[in-house]
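Note that one protein chain is taken out, while the other chains of the complex remain in position.
And then chain A:
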Amino acid sequence: MCGIVGLFLKDESLQPRLGGMLTDMLVTMSDRGPDSAGIAVYRRDREGTKITVQSADPNTDFAGLAEALGVEIQVVDTHAILCMPSHIVAAVLAKIAADHPGLRIMSRGEAIEIYKEVGMPQTVADRFAIPNLSGSHGIGHTRMATESAVTTLGAHPFSTGADQCLVHNGSLSNHNRLRRALARKGTHVQTQNDTEVAAAYLTHRMEQGDNLGEALEAGLDDLDGFYTFVVGTKDGFGVLRDPIACKPAVLAETDQYVAFGSEYRALVNLPGIDAAKVWEPEPATVYFWSH
């Protein structure tokens, strides 16, 4: 099954409540997937670039990390947000790869932070104090694993490019072939997970010059399987369902926000939902909003 929620705020006054609203929505979707949960939050709270890293042994791996990498660090349980001027990002990533094998990169970008772990949505949200996070938009996912193991790295969202992330309800049947094809073109993924391949595919298309809408359109031809995708970029939020569209999806829009839920249940406590435009996104149709 899997459960997806997403929230794209038009009204800036709601930004301090983003984490809280997303958490409530995701917790409502808990029974769609008990294996792991994750949230991507977009917030431009400082200049420069943020890299979110995760460690299975945070006490050891995060000790002295700020000095070793020459960055500011903010530790949240098993995750740490590394903040740095954008021009040193490549050097920091190279140092992490060379000297810090225990660190896993969750995301990098000017706005994105990703928090994900094995466990139920409420547990994961509490560990990372997600309800306290402000932001402009965010995506949450609770997973019922099918295509790869139940691990932190197998949890959604997947981020394969700066400020990009993807969550998925469904399963892809051609991900192995596509993974090999992307590897030949120099785009590599970290896991055996099908969704990560879809994320890498979109990143690759966008590196080739597509905008997100064009990349998603191309995915309709190249991605074989069942999917409802919700995608985040630095200032945008998109939704795509496969042409068969058996994975559920509900969108709601008001003057204040656009919200996505795998089920309407996820949306019922949003402000003004009774007067919102609520609809089921059409199959094989790209929906996209940006600031």
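Annotations for the structure displayed:
Everything that follows uses one rule, which is that a contact is a pair of C-beta atoms (placed from the backbone, for glycine too) under 8 Å apart; a residue touches a chain by one contact, two chains touch by 3 or more; residues count from 1.
In the analysis below, contacts and distances are computed from a predicted model.
You can't see one chain of this complex, but its UniProt record names it "N-methylglutamate synthase subunit B", from the set "Electron transfer flavoprotein small subunit", "Metalloprotease PmbA", "Multiple sugar transport system permease protein" or "N-methylglutamate synthase subunit B". From the options A:M106, A:M120, A:L153 or A:L267, the residue with contact to the chain not on display is A:L267.
Taking the whole complex into account, chain A touches the unshown chain at residues 243-246, 248, 250, 263-268, 278-280, 282-283.
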